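One protein chain is absent from this view; the other protein chains keep their places.
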Amino acid sequence: MSKEEAILSIEDLTIGFAKQRKMNTVVDHISFDVKKGEILGIVGESGSGKSMTALSVMGLLPASAKILSGGIHFFGTNLLNLEEKELRQLRGTGISMVFQDSMTSFNPLLTIGAQVEEMLRLHSKHTKEEYRALTLEALTEVGLPNPSEIYNRYPHELSGGMRQRAMIAMAMITSPKLVIADEPTTALDVTTQNKILQLLKKMNEKHGMSIILISHDLRVIQSICGRAIVMKDGRIVESGTVTELFAHPGTEYTKQLMAAVPVLFSRSDPGQNEASIMGLKENANTNTEKKDNNADQSKRQEEILVIRNLNVFYPEKGIVFGKKGRKQVIRDVNISLKQGETLGIVGESGSGKSTLAKAIVGLNREIEGVIKINDVAVKDSEISVSRPQMVFQDPYGSLNPTKKIGWILEEPLKLQTNLGKKERMAKVNEIIHQVGLTSEHLERYPFQLSGGQRHRVAIAAALIVNPKLVILDEPVSSLDVTIQAQILGLLKDLQKKYNLTYIFISHDLNVVFQMCNRVCVIYKGEIVEMKEVRELFFSPQNEYTKELLKSAMATV
Amino acid sequence: MKIKGKTCSFNYILGLVITSLVILIVLIGFFYTPYDPNKMNAALKNSPPSLSHLLGTDNFGRDILSRVMKGAGTTYIIAVAIVFIGALFGTIAGALTGYFGGWFDEVLMRFNDVLTSFPSILLALVFVSVFGPGTYNIVYALGIIFIPSYARMVRSEFIVLKERDFVKNAKLMGAGNFRIMFVHILPNTKRVLIPSLLIGFNNAVLAEAGLSYLGLGVQPPQASLGRMLSEAQSYMLDSPWCAIAPGLMIILTVLGFSLISGGLENE
Partner (left out) sequence: MKYTIKKCITLFISLFFASILTFTAFHIIPGDSALSALGMDATEEQLEEYREIMGLNKSFPERYADWLKNALKGDFGYSSQYQMRMRVSTLIKERLIVTLWLAVLSFMLIVLVSIPLGILSARKKNGILDSLISLVTQVFMSIPSFFLGMLITLIFGVILKWFTPGRYVSPGENFGLSLRFMVFPAIAVAIPKIAMMVKFLRSSLLGEMELDYVRTAKSKGMKNISILFKHILKNALIPVITFLAMMLADILAGTILVEQVFNLPGLGRLLVSSIANRDYAVVQAIILYIVSVVIIINFLVDLIYQWIDPRVRRN
């Protein structure tokens, strides 16, 4: 395509961060164009430099960041040569931005209307009534119901989706030539995510402004972008049209990113999926094998967990003193689980999946019904060796920041066994090697480890007392895809080795598909569907399950 | 960033220098003073600083340097005792209420809210007016008055920390409540507890000075920084040095500690 069509061209841009007198390069000699009217995706993991690139276009880099080389040309003008005043004029009218977290990105003390209108006031001259009318029009256009009421609402009074719509209205009210959307849907639920993406698409088609859509999630990029750039460690590793990228990923990294995108399976045309889901298919196969194994074993094996008619409540605090009542979070749940099995629990945030996990391990005691682990009711088993352990979502929070790793691993042995100091240390050394770390790590504090290493420690801490049942609460969702794969592999190895039973809680359906034998879908505290994993993914029965699968997965 | 790092450490180092200097003076004062701090000498009444009396003498002819050394020591001991009482009981109360919650916590915190919204010197005055003035009484009074602020701080830390996953993890391992409170959670509060001990020491020094200045704290002839200022007040016109030396000592003490605690907080 010809050079004239490009409204923004970035040439040889390098951005560095001053860190302890050293310059860390976060964006490394990148060049790309944004063409008129297109939606360009920039995809990469956190730390890939995609957000820094976006902020540099807006001239909003943090004070410690410096542009070391290159140029940012917007309609032929190099933005890096502009005075602050000229740049200010450009922000809003030429380029505007939609941020990730709509809650913190709005001023909490001003109404939505005032903040959207402010954008207009800064860049145009109208009467008071006209300002209001134009603002209401913009709010209507982004699909906000009852805009005159929304106008007077404060940010905290709106839902995340509505706030993000208002933010889009604010960014687009001045009809800018380019809108940069930085992870605009990351903070939202999957169902809302799609709606917001469609809104961006609609605005793009209607007004013809170019959009740069930044995301860590290929699914998001794939759904509305024409072209995409893949970034890793500050460099562009690959670029091209989205269809091309998905059909023939050129680099290993893109393939990895793609493996994180689940694909909607359908029995009717399995051939279509074949080409694009090589990685997934392998996993699916191993899953089937394991399932068959388990089917044999399950005859011999005991039921390790039985849950019957479980109701879980959340105590609500009264205004002044005492309890006002309790809210039911989990309703009439029945689960039975055999040793060696992995049960996935999926559902949106707030569906009650974490509450269920806490009830099973005994952290939540406001329960009715029966939870039996190895035939012992949870309520009775105050301390027992066979008590289930849990691996939490964020190991930075689940490892005590003031203790060394060695202490953290030794503590459960001190509490649950009568072993002497030497025996305890021997066990600690054994387990740390089991999870792929060395004795050297025992002398470190959690903050001195990398994210993946902390996960390994958290897993070690859960396994050191030889539990039979381990509950994994979003165990990899805070990790980048490459490390995710390693941790999932480790979990599988350990399961085989110790014949562990897992309950795997996740909102990431791809991970669930890879890891689980059976899956139960929770919606508003109830199990709406529970099946073998392939059966659930290939032929969901429940309407909610279908919607969840549809919105969480890319359509090819 | 660089500049900030520099000024930050500059203030911190300045604080360390001032504090060590002041503490050195006090430590020497425990074992040696140039003159007997309480020995009167009518011939030397209100004499200005000189070679034999570096900081001059007061209206009874007592050596001011010796009195500042001894008096600062008294003030420090009182302040440390106050902070000890306040921090010890406050931490225990805050840990228990923050960890267990419930109605007991509600009641105690309402009571706490009322108490902490009052300036400590006012409460100390009530205490002193009921139990009478004197060194021990102001230690008890201020010590007790300091409890709520520590309790409140530790409590709010505990409320946040007890929801953290590492505490849940400890529960899963089967750790008992007291082990969780004092082995798992308490060390995590040191980030706020240590600076607040230093600030508490400062507040105690200032409160002692205020009360003794009003004649309700340390009683004559014993010297403390506040007591000396109180005595110097009437002679401000003729012999301002009587007031300047103890006043400066208070300022340096408080300044040093607050610079250090500021530096600790920034880390």
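Read from first to last, the chains carry the letters A and B; within each, the first residue is number 1.
Following the convention adopted for this analysis, a contact is a pair of C-beta atoms (placed from the backbone, for glycine too) under 8 Å apart; a residue touches a chain by one contact, two chains touch by 3 or more.
Source: prediction; values computed, not measured.
Trainee: Of the residues listed, A:11, A:101, A:233 or A:366, which one is in contact with the missing chain?
Mentor: The single option touching the absent chain is A:101.
Trainee: Sort through B:129, B:177 or B:219 and give me the one touching the missing partner chain.
Mentor: Touches the omitted chain: B:129.
Trainee: So one chain is hidden, and I want to know which residue out of A:25, A:93, A:191 or A:311 touches that hidden chain in the complete assembly.
Mentor: With A:25, A:93, A:191 or A:311 as choices, the missing chain is touched by A:93.
Trainee: Any idea which of A:10, A:42 or A:119 touches the chain not displayed?
Mentor: The one listed residue touching the chain not shown is A:119.
Trainee: So that we can see where the missing chain sits, which residues of subunit B does it touch?
Mentor: Residue positions of subunit B that touch the missing chain: 3-4, 7, 11, 110-111, 113-114, 117-122, 125-126, 128-130, 202, 206, 209-210, 213-216, 229, 232-233, 236-237, 240, 243, 247, 250-255, 258-259, 262.
Trainee: Give me the subunit A residues in contact with the hidden chain, please.
Mentor: Counting only subunit A, the missing chain is touched by 58, 60, 88-93, 96-97, 99, 101, 104-110, 118-119, 122-123, 154, 156-157, 170, 319.
We take it that only the chains that are shown with their structure count from here on.
Trainee: Along subunit A, where are the residues that touch subunit B in the complex?
Mentor: 18, 21, 63-64, 320-322, 358, 361-363, 382-383, 387-390, 392-394, 397-403, 411-412, 415-416, 461, 465
Trainee: Which residues of subunit B touch subunit A in the complex?
Mentor: 1-2, 103, 106, 164-166, 168-175, 179, 184, 187-188, 190
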